[in-house]
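Working notes, beginning with the structure itself.
Note that this complex is displayed minus one protein chain, with the remaining chains in position.
This part shows chain A:
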């Protein structure tokens, strides 16, 4: 791959027939659009074998999850006697009983997680896009140093700040509120997304904002009326990743939320494990399935943005 300018993904592999696009998504579009590289040695038989192996691998990969879904619909006694995924009957009781098994009904935890996720998404969208605009389009004192700090902060382990951060938030009386989980997002601490958006804005032709500047628009207007509408794909990627990360997050929720009424879904599942030690796998699996449904839906509808996001910045 061409590495002359690591800042912009190389564009060399783009087929001439592909429609033009910003360099930010060249790699991904290339994945989607480049005609398959045909190899002279390929025959229908080798292709068939390859598909057979790949399908077997895919089934092996997904089997544990599918088995969990099947098990959540089985009565407890037979869960571990059945390794298959074909059901004799539907047992909805795991879901109805699992829903009420903890000190609050499961919808309380879903709403809690939803609030944290929503706050985090709004926070990341607003703060990261503002910062990204400055880094991508403005010149200012010490820009390179600040930019380097932003990049390094992507790799900083949360553990280095968690203790003082906990002390600070507990002194503010924020422990057992959602604020410690949301406020940092309002302050662009997820630098991943700043970087992702900087990459994206760099792909937007500068002529657009220069024309607007000649027409007398200031930076707030250029940002709001020109850049922001054009960076919807990057905002979608940010939304989707923030959703999944926050939905899955366990460490910081474990630290900041200790009242069962405030538990998010991961904490509730963890409580499940404490409460029902050996017996109620069915209920536990049922609520696990419930907890994975939002991720699965986001994956289903946001796949394009997920793949794009991960391919351009390497986030998970």
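Operating definition for what follows: a contact is a pair of C-beta atoms (placed from the backbone, for glycine too) under 8 Å apart; a residue touches a chain by one contact, two chains touch by 3 or more; residues count from 1.
Going forward, contacts and distances are computed from a predicted model.
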Task: Candidate names "Tryptophan synthase alpha chain", "Cytochrome c-type biogenesis protein", "Multiple resistance and pH regulation protein F" or "Sugar ABC transporter permease"; UniProt protein name, chain not shown - done: "Sugar ABC transporter permease"
Task: Which of A:73, A:116 or A:131 contacts the chain that the document leaves out - done: A:131
Task: Which of A:111, A:161 or A:232 contacts the chain that the document leaves out - done: A:161
- [ ] In the full complex, which bits of chain A touch the chain not displayed? Write them out.
- [x] 1-7, 9-10, 12-13, 27-28, 30-31, 34-39, 41-42, 47, 50-51, 54, 57-58, 61-62, 64-65, 67-68, 80, 83, 126-127, 130-131, 133-135, 138-141, 143-144, 146-168, 170, 184, 186-189, 194-195, 218-219, 223, 244-245, 247-248, 250-251, 254-255, 265-266, 269-270, 272-274, 281, 284-285, 288-289, 291-292, 295-296, 299, 303, 306-307, 310-316
